Structures are given as C-alpha cells and as structure tokens.
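Here we show just some of the chains, and they stay where they sit in the whole.
As written, the chains take the letters A and B, and residue 1 is the first residue of each chain.
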C-alpha cells in the first residue's frame, strides 16, 4: 500500500532550512518538513534567572506554540483562553530538554538562550521539525555569542541534534508522518538523536493499540536513519554564509 | 533633517503583499511594510456565534498578536502570562472594527470570518500593516465563499480598506513611521480609509505633548495620500491569479 504522497516508507519529506528569517533574534530559522512550517528563533539575554545567578552556568529554555491559522480547522488562541494547553506544555518541555542535551551550560556562561518555535503551518511532525530547526537557530545564536565574546568557553555545543517522527500506518513502519498518516497511526514515535547516532529522547506511544518490541526496533532503525539525513541537511545549511548582516 | 532610511517625509516604506502564504485558511496574506512583517489569515466557519444565530447576519472578528521573537528585545508570550495585554486587546478590536466597515454582514450570510494577524517581525506600524494585509486576506476569503456558493449575496464587500501611520517626528509630519521614528514621535496617528477616501477610523495621540488642529490636518493629508497608494497595491495584488490551488 503506497503512501498518499508517493514517498517510500523510509523517505523524509522535502526539508528546507532558511537561516536569518527574522532580524532581531540572534538565531532565526524557518524550517519546513513538507507542508509543516515552523519559525524557530533563539534569542539571547545577558544573565540568567534569579535561581541560577552566581552559579556560572547559563540557561536555555524553549516555548512551542501554534498560530491559530496553522491548522486545517482554526484553533483557539491560547492567550485568549488564558491558559497553555497540555500538549503545548509537553512539547515546549521536550524542545528545551532536547536542546539542553547539546549545550554545555558552563561553557555558555551566565547567558540565557530563549528558543521560540512557532508553527506557521501544521501538517504533522511539528515538534520534530521544531527541534531540527531550533538546533540550527541555536547554532547561529552561539556563533553570535562567540562573535560578541560573551561565552565562557568558545565551544559550548557538544553535538548537534535532529528529530523525526516515525509510526506504524497501514501495518507498515513509516518515517516522517504527515497529518493524514499521523491521525490514523497505530503507533507514533518521536526520536531525537545526535550527529553521532546516540539518543536524546525516545517517545513511543500506542494509539489505542500496543506494539511489540520488534516494532519498536524497526521504528528506531528508521528514525535513526532519518535523523542522520537531517543532520546532513543541518550541516549544509550552516555551511552557508549568514544571510545579510548578523543581528 | 533627513529620515534615517532616506525616505521623503510623505513616502511609504517598500510594501509587499504575498497571497496564499498558508494552505488552510480561505485567505492568507504575508504583508510587509519595510521590516514590519505580518501574517494575516482569514478563516471561514459555517454558522455564527450563538447570540447571532437566526439573525441572517454573518460575523467577522479579529485577533492580533505578536510573536515573542518579533521585537528587538524578546517579549513575553501572552499565553504563558495567562492574559492578553491591553495593547493587544485594543489593536484586535481596531482590526475587527475596520474590516467590518468593509463588509455587509447580511450579504455574508450566517458565516463567520475569523481574521488572525500575527506579527512575525515588528518595526513600527504593525497595526496598519495588519489592517492593510487583512483586507486582502478577507477579499480572498470572500472569493472562496462565493466559489463555494455560501454567500447570501455575491458582493458583500462594499469598499476596500487600507491603513497607515503618520506622526510628527523632529518637528515634521512623516508618513509610515518605523520603530526608530515611532518611539520618539511627538504625535502619532493611525488612519484607516476606504478606496474612495472616506474615513473608517482616525486615532491621533499626543505622546507627552499636544498638537494643534493644523497639525491634525497636515497628518490627515499625508495619511490619506498614503492610503490611496496602499489601495493601488492591494488592487494590483488581487489582480494576480491565486497562487497554487484554492484551499
């Protein structure tokens, strides 16, 4: 049974990574996985939250959100509802945790990096696109900090980070699910991995179903191969000169 | 005293209007006034809010918001703060009121158009760019409704709407202020006008200063000329075929 967009089961959607999309943040990346588009910004502030002051350690935190117009049916705006939903909370925490695995907070020095991932268009895999794009924005923010001589150590990034979704759809293990597949997947897994293939986060969920350990293994094989390809695309994007002048 | 970006006092910034930026809403426009960039979406829902059901009238409402990463210094996310700020509230109401002046709600039939203006990058004049872009998104949403035969009357739009800021900076009346001028303007005015030059909304504020009626007149002259140019750019944008397939 073929995928509706004609891809092979282990094939990523078309990925694009545009650096310097916004002027103000130290890193700003527009990332697309197919029709999913996320604006990832890494803003730098001098100093750290009060509870961390004087520790010599920096801080990195992340917020994820979706524009109301990003989804097929318009969603309510969380600021108007007056509360952040559980899904939003959960993904914000995931993005922050994933990026903190890549950065040595002592080397960062007492600076705060605030990562914002705002989904402009949603077609499945928004959290994995967000992490993949946010790493590139983070790398640009670190370059900016280095250029401004504000790092405690010049190489705070210990690895690079990419993420992809994988799932079981129509009984087959498939990579990088669009909404049409994601919404009917029997199992859904998100994998965050480093450029050396080690794992940062694995979250696999049966959706009204359970799965065997063999299926888990097959999903991990596919996801790790996908992350390796995403890592290459990140490297290529970061090899380009920064578009326009640095913020 | 010249403007820092070299423009004449009565000159607009470079304006771009990109239709069909998002896939899901019936109208989706990315509008830029210089470095100010706003994503304007017009989403259509069948039916109207409960208090309006059975009236035969449609409804149009708007929400304005700013991405945290849009400003020079990152702003706090209103969803996380748990409340919408006064400025956000005020601009949301302005955008909705301005657009409702252009549409005959009886002709719209019992449909709701929800307009979302999300500022991706802020450099002054975000509310006027939002209104100018939102009108184009609204026009596309109306076309979509007409194509789907859901209008009570085929021509619900009675006029077009554009908006521009004008102010007194360095003692001179200047059009379309960027942040650098806006933040030190003595007087600040936003004008919303129709394609026939009639007024929809005039909001003129002395910023720690007051202004004479002669100054008000000069600002209105400049703003109305600016709106006329914006109207031409809207007409040109809408004359193009819709990019890609209709949502």
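Observations on the structure shown:
Just so we're on the same page, a residue touches a chain if its C-beta (ideal position, glycine included) is under 8 Å from a C-beta of that chain, and two chains touch if they have at least 3 such contacts.
No experiment lies behind these values; they were computed from the predicted model shown.
The complex is a homo-oligomer: every protein chain shares one sequence, and counting across the whole structure file gives 6 copies, of which 2 are shown.
Going forward, only the chains that are shown with their structure count from here on.
Computed centre separation for the pair chain A/chain B is 32 angstrom, with centres defined by C-alpha atoms. In the complex of the two chains, the chain A residues touching chain B come out as 22-25, 28, 35, 39, 41, 43, 45, 63, 65, 67-74, 77-84, 88, 114, 116, 118, 120-121, 123.
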